[in-house]
Every structure is written in C-alpha cells, then in structure tokens.
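A protein chain is absent from this complex, but the other protein chains hold their places.
Each chain gets a letter, A and B, in the order it is written, and its residues are counted from 1.
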Amino acid sequence: MRITVRIWRQKNVETPGKLVSYTRDGVEPDMSFLEMLDVLNEDLIAAGNEPIAFDSDCREGICGMCGVMINGVAHGPQRIATCQLHMRSFSDGDTITVEPWRADPFPIVKDLVVDRSAFDRIISSGGYVSVNTGAAPEAHATPVAKTNADRAFEAAACIGCGACVAACPNASAMLFTAAKVTHLGELPQGQPERAARVVSMLDTHDAEGFGGCTNIGECAAVCPAGVPLDTISQLNADLLGAFIPNRRD
Amino acid sequence: MTEQTLVDGLYREGPSIRDTKAPDGPLDRQWSERKFGAHLVSPTNRRKLTVIIIGTGLAGASAGATLGEAGYQVTSFCYQDSPRRAHSIAAQGGINASKNYRNDGDSDYRLFYDTIKGGDFRSRESNVYRLAQISGSIIDQCVAQGVPFAREYGGLLDNRSFGGVQVSRTFYARGQTGQQLLLGAYQALERQVAAGTVTTHTRHEMLELVVIDGRARGVIVRNMVTGQIETHLADAVVLASGGYSNVFNLSTNAMGCNATAIWRAHRKGALFANPCYTQIHPTCIPVSGDHQSKLTLMSESLRNDGRIWVPKTAADQRDPRQIPEDERDYYLERTYPAFGNLVPRDIASRAAKKVCDEGRGVGPGGLGVYLDFADAISRLGKETVTARYGNLFDMYERITGEDPYQVPMRIYPAVHYTMGGLWVDYDLQSNLPGLFVVGEANFSDHGANRLGASALMQGLADGYFVLPNTINDYLASSPHDPIGADHPAVVEAATTVRDRITTFLSAQGARSVDSFHKELGHIMWEYCGMERTEAGLRHAIDEIRRLRGSYWADVRVLGEAEELNQSLEKAGRVADFLELAELMCIDALHRRESCGGHFRAESQTPDGEAQRDDENFAYVAAWEWAGADSAPTLRKEALRFEWVELKQRSYT
Partner (left out) sequence: MTATAPLVRRRAARRTSVALKVVMATTGVLFLLFVLAHMYGNLKVFSGQEAFDGYAHHLRVLGDPVLPYSGFLWILRIVLIVAVVSHVWAAARLWRRANHARSTPYTTFRPVQATWSSRTMRWGGLTILLFVIFHLLQFTTVTIEVGGSFDSPYERLVAAFSVWYIVVVYALAMLALGMHLRHGIWSSVQTLGWSTRQHEPAIKRTALAIAAIIVVGFLLPPFAILFGMVS
C-alpha cells in the first residue's frame, strides 16, 4: 500500500510545531500502525533525518503508553489502543493525519509524545485503599458479590492512556477519574474512604487543569479499555453523597 | 587475579560461592528464623535511611510501597512515563498461591515441590519454599487493596489450573491479572508518594551503578526528557528492572525492556547467574513479516480449554476445519497423557518446534500449530468461552485478522521470560553489599524453567514480603558516610555515561540501532533459542563479537543528547545486549546438559526429552565480569537437595 501520513512535528514544548507530510510505499496490511511508523523512521534515519518520536511500550494494548490522534479520533477508528491498530484498517492511497493528545495538563514533550503525569497525581490523591503490607485479613474473610466484582473489574481495566482526555471537547479527565472511583467504590474494601476519595481525586483533577465534564460521552466512545460512561454517573452520585452530612460523620 | 587457563577457550573458573544467609534446619522454619535473626531498624531511624529502587513493576512498586510504609525514604525510577506502565502490566494468566481453596490437595509443600520440579531441579530449596509460604499472604494483600480478582457467584475467589501442575491454584482477573496486580502495587506506591515517603522519577533511565568501598551507593540516571545526567545516592540500591528477553529482539516483552540496569551492575562486580536460562512460551502469535516489532503472547490459560494439534501428514494445506478428526495429531495429548495440553512451557514449545521441523507446521512458513476451541465451544457454549477468553480472542483477531471462534488459532513459541539474572543470596542481596535485586531481574526462584503464574507470585513475594524483611539487616548498619557528588567514584560513573552518549552521537555510521538489534536477535534465536548445540553456540559467539565490533563503528544515532532522543536510548540498551548475548552463549555452551528451558541437542533421552546431568551440573553458574575484552569468570554455587528427591522430570 501507498500511505501518506501528515505528522505533527514539534521539537519541544517551547518550540511551535507543524504538520509534516511523509509518503511511503510498500506498507503492508499486516503491519501495525506503530510498525508503519517504525519503518518510516528507518527511512528517515537512512536519509539523515531525525526519526519521529512517539510513545509505546507493551504494544499489546495494555500498558497505556501509546496513543495519538489518528484522523481526528483518539487511537484511530477502532476503539482500541493505537498499538493494536493495523494497517488493514486503511486503504491504498490514504492520507492519515497524526497529532498528539492535546490538553494543557498533558504538555507536549516532543512530536507525538506528551507528559501524562497528571494522571499519577490524581491517583496519588486518593486512588487507593489505605492498607499497609501485612495488615490484610484472610482473602476469603470478605465475600464480594460477583456483580460488584465484575463492575469493579470493568472500571479497573482503565489503562491510563489519556484518550478520554484527548477526545473530550472539554479536555476533561472525568472518565479516568470515574474509573478509579467506581473500581474502588464497588468493593467492600473501598468503602471506608469512599467519600474522601471522590472529593480528593476531583480536587486534584480540577487543580491539574482538566476541563469539567458536560456529559458529551466522547471519552467512553474512544476508550480502548471499554470503561463505561455510567462510571461518571457513579462518580457524580458519590460526590453528591459527600456533600450531604453523613450520620457517621 | 591468578593466571588461569581458559576453559573451552572462553572463560575461567573462580572460587565457588555459597549462600550463607539461609538458616539451616527444617524448610518450613527457615524463613521465620531468618526474619528473627535479621537486625531491625527502629522506626525513628528509618526516616534517615534512603533506598533507591530501579523499576516500578510488581517487584519494584511493591517494594517501594512497603519500604515507604515502613518509613524509609524511597526514590523510585522507571523509564516509562508512569510507574503504572511497567511491563508487569502485560501479564495475562494469573498468580499462584497455595491457598487450597479448591480442597484439591494443595499445600505449601506441593507448590514448593511443583516449582522445584518445574524448574528442573536447578533452584534453591530454601528460596522456593519461602515463596510457597508467602504466596497466600500475597493474595490477602492484593484483595485488601481492591484487586478485582475473578469471583464465583458465592462471592469467593475463583481459581483455575495452569501449565505444569495438577491442582487449581491460580488466581486471576480475566486475562489481565498482571495489570490488576500492578495497579494495586502502583496505587500503594502512589499512596506513599502522597505520604511523602516515596519520590518517583518517571522517564528516567538508570545507566550506571555507583559503587564506593565495595558497596552499592547510588545510580547515575539520564532524565529522558531533558537529557540531563543525574546522580542519586542512597544507603542501598534495589534493582527491580525486569527481564532481558529483548536480547532476542523479538520477544513478548515490551519494547523498552532492557538489561542495562543489571548489566551495568554486573560490570561493576555483581555476579550474573544462569544467563542462558530463557523461557520460550509456547502460545504466541506467529511472526507475520520482517517489519515485526514484537511478539504477542496468548495467555497460557488458553491451553486449559484449547486443544493443540497439527495435521498428521506434512504440508497439509487444507483449511483446518476440513481436516477430519482422524487426520489430526493432538500431539501433546498423545505424548503426555497425564498432562496433555497442560505440560510445562519448555516441553510444549519444543514439541511445537519438533512437529514444525517435521514439516507439519501450519500457516505462513510452516511456523505454527493450531490451538483449537471448537470442542470447548460445543462443550461449554460460546458464552462461557467468551467470558473466559473473550479479550484474548479479540486481541488475536485484531492482530491476525482471523476469527478464532470460527478458525483455530495459530500459535508458535516465542521468548518470554528470563530465569537468569543477577545472583542474590537468600536475603535477595547480590554479592555487592547494598545492592539488592528483586523480581525477574534476579535469578532466584525458578531454576531452569518457570511455571506459569509464578513470576507474578515471585515479584510480589520479593517486593511485599521478602526484601522489606531482609534489607533492614543491611540498613541496620547505616547511614553510611555521606558522599559528595565530587567523590571520584561518582565522577567516574557519570563520566562513563557521558562518554558513551558522546560516542553514540558522534559515530556517524550508516546503520540504525534497530538494524543491529534485529541482527542480534536472529543470531540469538537461531543458536541460543529453543535448541542449542556446541557448534551453533561457538558460531554465535563469533557472530556476536563481529556484530559488536561493527556496532560501535557503524551505528547512526541522530538528534541531540539534551532532549528526548529515542534512538539514543535504544543505542545504549542494544550495546548492553551485545555484551550480555555473548555471556548467554558462553553459559549455554558450558552447561553441557539439558535442563528446563535450556535444551542442548547433545543431551537428550532416546525419546527426545531433556537429559539432565546432576552429577556435573547441579549448580548455579554465577559469572563475574573480568573486563571488556577478558574472559568472564565462572563461580559455582552448588545446589543441595535435602527435601526433594532429584528425579528426571516426567510429564507423561
């Protein structure tokens, strides 16, 4: 196949960037999208041009390291991580526009690489159960209904890729935050800190500069992990719960 | 050093070593006795002690969180942009524990025995027994953190069986167990970040170890965003940097997995044990072309319900669905009736290679065998199969474009795990005082072959329970004298790093780093892969030396040092692989027996099984660096088996 890619090139966060076009013949349908970029980079190096910087690690859709906008859609047309996308999704002669995630809390590092450490700070502010090593009770001491366990898992499947932010017209990280709030909120282990967690994580979410959510739903539609949109509803309910003075407070 | 004759023209032999930390006495008492015997550090003093941890995988994150909770000052590093992305995240199948929730006769002893046997009697009894003892607490800990393991309708944890054992002791979270366990550890780590005991440095790569007066005292890292070379000093250094399968270029490991951290430590004096022990995983998606950048594992759990077969006749080109039952060869079920499709990985891999060598392989190039779910789907229904393996099936379809519900999957073995690693004692301390090694980076518990679902167990055992109970024995004598950044050893280490970077950027060669990595991978897979021979290994060593020579002269690294420069990062990693590869071949050559994942064609039973040589090789081969162009020194640690009987492994 002959493929033209228009790729965002930007040296660093201070220098302005621009789209640059590259055309390559002999792209095979069995190549993954990132392998296509690999071979393009080999060409660039051979010609003495600096290769395109992009993030990836596991290349099997689980680490969340990869992620670019492909033709205006986060991770491209298939609701899977960028590294899972294969060139058979495109046709001979196609032109593909590739841009980095754009959100001010995700500053650009270089070309297609952005800094998503804001996500770590959101987790750090409450996305856990406070249990020290060795302090755990026997695992079977607390049964968990399968429905709760399954829902917790579904939310916990978030890979932290940032596509939700990239796709959200408000650049909101609400789905990412909601995924963790829901994961832990579904489990008995997560109950004691439930109200504190949602407030604290939202506080950090806002402080990092992400937009507010207006329920547009693009996030869940591109999420490669299939984190459902109603986790945001659950987060909202938890926050409302935190408003209300609690009998136990 | 005394002048010694070269063995095989490749290495020298040094004095043997002994692990002196494991207490004598009954197996089941050793760990509690060691914990009792270890010196403690009082809570008020812990605040003043600093520990560097390289790596945030299961081992590194769990260690960081636990040491932070204990009150030590922890600094943690990883090369990804978040600690959560360490390669442990990709583990699919599950984690073992001897909880015996199934009442199927499991016990600590059985888990211990299975692991020793699975490792083909090339691991330490003391370590492995401890691993089994701790396994249950890991599950408790993870559940308390909110790890959403699979559950049954009664609300209790579900288990499944995994390759190489006859009990169901594997806990899992769909096909994403590693992800869920790592997120648990990561969250615990982030909790300590908030508490102020842990500082994380992401996109930082360790490039050198700082050793002062024989002790590990710090690291030199490169900030991968700014290119700055930074020095970090501490009272102890923990390496949790994962495995080195990427020496084969194509493996199931993540693109960035590397040997740099442990290799640099090795060059500073840490012994490298059993480098040739690599695991080839039987169920990976076959290579599709030259552009291939990595291989994708299909979880071993698929072997629970999938049946592996090839056509009985060679070069059978029919659509698999058209091949009648009696013209299929379910070769694992035929050869190993007791374990069938669940034989250990090394056996399954080699069997696949054998049928492919006979010309009965399927798919492009004849490098593949079928993994068929037709029976499972008719027995369990499509819904159950989807519930168990849905995400794996989807992944397969995305990569190959074929629907495994309709057509049998094609699988082929691929390099997956490295049992070798830095040598550590029972305390997980290397021979360099103050340098601890945990997780896949050490050589500890799996002998010559690792059983499925036990790497996650080992990583978390090391990080949550073992290291935090042994490192205090060392730290009790800290804080050590403060060191300035101008200490000659620090300056020397930092200069080495800078010089290497300058060398790469000024090489002005013609070939990309990747092209060298690919070539190295071909050599390793061909001659140091599933089957190894004397001649092949000698050839490989020559080839590697040649390649290493041309690397420094002919590599082309563009861009600058003071910025994000991915070619430069890879250049350093490949340079280290080029040295490690040679040591692997030397190790493989010197071990003239077959054991576990190390199959020497010269040493097999009449029916083609691995033939161990306990007389001559019941030892850990720990290698000492002797200088850039000097032959390495072999130090042997004899393995004693007091609690299990050495037996030829049999899974028939």
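Details
Just so we're on the same page, a residue touches a chain if its C-beta (ideal position, glycine included) is under 8 Å from a C-beta of that chain, and two chains touch if they have at least 3 such contacts.
Since the model is a prediction, treat every value here as computed from it, not as a measurement.
Between the chain not shown and the residues A:Thr4, A:Asn49 or A:Ser233, the one that touches is A:Ser233.
Touching the missing chain, out of A:Leu44, A:Ala145 or A:Val199, is residue A:Val199. Residues touching the missing chain, restricted to chain A, are 8, 19, 69, 71-73, 97, 99, 102-105, 125-126, 130, 167, 169-172, 193, 195-197, 199-200, 202-203, 205-206, 209-218, 221-222, 228-230, 232-240, 242-243, 245-246, 249 (touch as defined at the top).
Keep this in mind: only the chains that are shown with their structure count from here on.
In this assembly, the C-alpha centroid of chain A lies 27 Å from the C-alpha centroid of chain B. Every residue of chain B that touches chain A in the complex is listed here, in rising order: 62, 65-66, 69, 80-85, 87, 89-90, 99, 101, 137, 139-141, 143-146, 148-157, 173-174, 176, 179-180, 183, 186-188, 190-191, 193-194, 200, 202, 225, 254-256, 288-289, 291-294, 296-297, 395, 398-399, 401, 464-465, 468, 512, 514-515, 556, 558-559, 563-564, 566-567.
On the chain A side of its complex with chain B, the touching residues are 11-12, 28-32, 34-36, 38-39, 42, 45-46, 48-51, 53, 55-65, 78, 80, 84, 86, 88, 109-110, 113, 115-117, 119-120, 123-125, 127-140, 142-146, 149, 152-153, 156-157, 159-160, 183-184, 187, 189-190.
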